[in-house]
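The structure follows.
Missing here: one protein chain of the complex. Every other protein chain is in place.
Labels A, B and C are assigned to the chains in the order they are written; within every chain, residues are numbered from 1.
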Amino acid sequence: MRYYMTGEVETIEQAVSRIDSGSSIAAGLALEHSIPFAAGHELLRQGTDDLTMIGPISDLLFDQLIGGGAVSRVRAAWAGNVSAGTGYRFREAVENGTVDVEDHSNFSIALALKAGAMGVPYLPTKSLIGSDIFERSDLFLEESDPFGGDQLALVPAIEPDWTIVHAQRASPAGDAHLWGNMGITDPAVGAAENVLVTAEEIVDPDVIKSDPSRVGITRDKVTAVAECPFGAHPSPVAGYYNRDNEYYLEYSTQTKTQSAYDEWADEWVYGVSDREEYESLVERELGITEPTIAAEVQYGQ
Amino acid sequence: MRYYMTGEVETIEQAVSRIDSGSSIAAGLALEHSIPFAAGHELLRQGTDDLTMIGPISDLLFDQLIGGGAVSRVRAAWAGNVSAGTGYRFREAVENGTVDVEDHSNFSIALALKAGAMGVPYLPTKSLIGSDIFERSDLFLEESDPFGGDQLALVPAIEPDWTIVHAQRASPAGDAHLWGNMGITDPAVGAAENVLVTAEEIVDPDVIKSDPSRVGITRDKVTAVAECPFGAHPSPVAGYYNRDNEYYLEYSTQTKTQSAYDEWADEWVYGVSDREEYESLVERELGITEPTIAAEVQYGQ
Amino acid sequence: MASKTYTDRELMVTAAASEIEDSDTVFVGMRLPLIAFQVAVSTHAPNSMAVYESGVVRDSPADGFIHTMCDLPNLNRAVSTTGMIDIMSRLQRGDVDVGFLGGAEIDRYGNLNTTWVQGGEQEIRLPGSGGACDIACMADRTVLLMPHEPRRFVEEVNYVTSPGHSSDGSGRDTHPQAGGGPSALVTSKATFGFDDDGELYLRSLHPGVSESEVVADFPWEMNTAEDVDEGSVTTTAEPATAELELIRTFDPDGFWT
Partner (left out) sequence: MASKTYTDRELMVTAAASEIEDSDTVFVGMRLPLIAFQVAVSTHAPNSMAVYESGVVRDSPADGFIHTMCDLPNLNRAVSTTGMIDIMSRLQRGDVDVGFLGGAEIDRYGNLNTTWVQGGEQEIRLPGSGGACDIACMADRTVLLMPHEPRRFVEEVNYVTSPGHSSDGSGRDTHPQAGGGPSALVTSKATFGFDDDGELYLRSLHPGVSESEVVADFPWEMNTAEDVDEGSVTTTAEPATAELELIRTFDPDGFWT
């Protein structure tokens, strides 16, 4: 059995440096699960800006990037702080007109990326029509079902320059095992021009190949791979750590003004040089104390 | 932790008896993997007929059902014997006009079922146009991409009365773990009015819930569940047994005429009362001798 | 009010839970519905299943407090952890019986706004739809949950994030959408139904709340159950002791309730 490591594992600094200012980036695709915060903070440290952020719900990731001045456009269904509601940096930026928002529903973002992943210009849906997401947008089209049914909304494809996924484990080439809920990870990977995989663990390809049905990303889409333990904190990663709920609440109280955000970012983003130093700031115990081991599965011949 | 067994495990006789003559049935959805032959033979024994069989490639399953007079219509991309080429019962029935064929490509069948699963009237594709699958059919429509791109073919939804899936293991309620290649299992399950799950093993719901990302079918779609070890022979089942290649070649030589088929069926279908007796007819060693154990995965909290 | 053994939000949870029928497939959103499903499946609706847009499918409560649908206790021992297209497809093909929605504003036809509101001179940006628009468009029925605050009840919402019924009296009949539309509104003071014309009416008052104080909070003349031949206005059932115990197990610090 031979393996071809077509990719090389990079540091997260190297991996993120591949992303140019002005890029469109899909992230936060598994909703509140396994959000690539480490990559987001690295984007801030590198000063990558003029970004278009794409996602279903963004949770805090988009709010942090907006607070750091990295974002010019958001294409999303929901942006805020899932625990506390409002994302103050998002809200202020939109109200001031410094960030442009293209409003979606979760399904319209999912279908737009799915169309991109499938290589078709659009996908039809029974959702949207009747809402102002549809009425006030010139993104979507309306059509009479050509097979004689009801009115449909057509959602055009979105093809991000980058999709960022935080995986549980990946091979150096970028083949990744994912588990837990997936949100729109798969459509966003398929639709993207490039994929950046950050992973809790980089493992031998043998580990990935022992369970090919667990593979959620294959190397052909992957441009960069970085090992990044704790890379999704404060969001949870199945099998690795729980959600840090208190962090979300503290962030909410600490970022109501731009200057307060700047102070927060000085501590949590610009004040740390890497994820290891970041981890030392987190006091709460988030580890898995009641593990559930997946029932054994065999392949072979 | 509480479990609700909304389903009851039935014998395969009971389960298959729920399928009425005249039904449309999607089966053989993982292509050459895990084809529900046991359920097919039970349909023959029960004399269920006037069936519309739906699938991508049918391998031998459709040929056997056609030979037994159970089929009036086939909606498929390929029907034959994958090892030997021709399926003689299919060929003769189509040439004689006793079975009507709706020609598809693999992708058009996949998209038709995916449209059904997604609850939309159609899905668009860049495939088909320029082929006689498209030109000689009144099933599909052609449209100019309403967003200004090239011509597209529109594939209307197919919603089978039944989808039959042979799973590795399922709970009594019908939640099933599947692994190995999936073909169009997922779209066919989503599109179906009813799903019949036959499984190598019926297991405690705890086993299924230990790995929710392995679940390919959830109970809400499942009408009947039957334990059926060896239920996919002669096709292979990942983790359970290899493909019985010789069987395919023997079948080919043994079914070139209807009377030869009848003799074959007397031995392999009508001459056995259940799958255990059937298994005793198979002499070849098909077991897994070089197992690969999937790398451990943890959930928990 | 001082003698109440439960909070307004606890009552909203049990009222919401009572809208779930046994064997329902329930599209569970964030906040109170997270708790309401767990109460329902633990009491009168043991065969109900929850689907969450993140991809989670559950038939039982999480064994621990959940802030979000993706907290590990909600993934652990789930029936399935799949993706959004799978879950939204169930919704689109008509397999979701009931979904829950909230809103910053609501009009008499159940149109909801969670995107932009007017705050004096300034427009205030809210987080947006998430999956709410999709649930509103496609669920067989929806149950709306809102704090009972008069500023939320408006003649016309500032932005239709989640479509309700048609304003022409046809309910959902002439509506472009596939689903059945809103079937109930639960506030912190009362529950409301939607009549055949798709318009809100007062169904029940929470214990200790008067009809006059409730109807005064709306800028239109709110119908009552009597007005639309749906029986009479009743008193909302108080949470049973067992329900309160469950709520306090699922939300031990009262974070949501």
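Some points to look at:
Quick note on the criterion: a contact is a pair of C-beta atoms (placed from the backbone, for glycine too) under 8 Å apart; a residue touches a chain by one contact, two chains touch by 3 or more.
On a predicted model such as this, the values are computed, not experimentally measured, just so you know.
Listed by label, the shown chains that the missing chain touches in the whole complex are A, B. The residue from B:G67, B:G87, B:P160 or B:G231 that touches the chain not shown here is B:G87. Contact between chain B and the absent chain runs through residues 30-33, 56-57, 76-80, 82-83, 85-87, 90-91, 94-95, 101, 103-108, 110-111, 114, 125-133, 135-136, 150-151, 179-187, 235-236, 238, 242-243, 245, 248, 288, 290, 292. Residues touching the missing chain, restricted to chain A, are 1-4, 6, 116-120, 175, 186, 190, 208-210, 212-213, 215, 218-220, 299-301 (touch as defined at the top).
To be clear about the criterion, only the chains that are shown with their structure count from here on.
Should one ask which of A-C and B-C has more C-beta pairs in contact, the pair is A-C. Chain nearest the geometric middle of the protein is A, using mean C-alpha positions. Between chain A and chain B the centroid-to-centroid distance comes to 36 Å (mean Cα coordinates, whole Å).
Between chain B and chain C, the centres computed from C-alpha atoms are 40 Å apart.
Residue positions of chain C touching 2 or more other chains, listed in rising order: 56, 63, 71-72, 75-77, 81-82, 85, 91-92, 138, 178.
Contact of a single residue of chain A with at least two other chains is seen at positions 125-126, 179-180, 182, 238, 242, 288, 290, 292.
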